[in-house]
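Removed from the display is one protein chain of the complex; every other protein chain stays in position.
And now, chain A:
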């Protein structure tokens, strides 16, 4: 009987400890995400959800443990190196260049691949049609939902294999919220791995292949999104009943 070697995961985090200065916020987080999967990080406030995402994107010092992208260690590499390796990051706040036009914002996303700008612009416009007529407007003048589209579009311009989204629906109206979740599913269907932090845990877990429930900087539950939604313990402690 041959041992079927499982393919190298897209992202793997092993026992990650880290924080700002000497204070650790993450106290041993483990995560595995395969290519083309949607991973969702949920948990109470202060659980270290966004901190974990920032650690993956090199915005936070990892003191212990390791993070691998396609089997290669990436922890403590600067963000611009991670972009080169196929990672895209959409911060929760300040996620556009306000004085640059929508088009210029998107162009910055493909900064490392200038030869792709034209082709990717067309794709992103096709993906977020509302941006087409706003393309010459400064991004700072857009509504919250449109801004989120610019932010996601900018990250997609680099054709990432893994897209990190920090609370993409925070502060959006329910209409835009559904729109963004739909887009996330579509981006994933196009072959992009997604790791996102979400406050709207139920909706997010519904589209998740992998759900990570964090508490106090550690994994509390890890399972498929559907299984976590069905788990009464998870529901009672983290999904509000």
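The rule is simple: a contact is a pair of C-beta atoms (placed from the backbone, for glycine too) under 8 Å apart; a residue touches a chain by one contact, two chains touch by 3 or more; residues count from 1.
Note that in this section contacts and distances are computed from a predicted model.
Undergrad: One chain isn't displayed here; going by UniProt, is it "Aminomethyltransferase family protein", "Branched-chain amino acid ABC transporter permease", "Iron complex outermembrane recepter protein" or "Response regulator"?
TA: Per the UniProt record, the undisplayed chain of the complex is "Branched-chain amino acid ABC transporter permease".
Undergrad: Of A:95, A:148 or A:200, which residue touches the hidden chain?
TA: Looking across A:95, A:148 or A:200, the contact with the absent chain belongs to A:95.
Undergrad: Looking at A:35, A:108, A:170 or A:206, which residue reaches the missing chain?
TA: Per the contact definition at the top, the residue touching the missing chain is A:108.
Undergrad: For review purposes, identify every residue of chain A that touches the missing chain, sorted by number.
TA: 57, 59, 78-80, 83-84, 89, 91, 94-100, 104-105, 107-109, 111-112, 114, 154, 158
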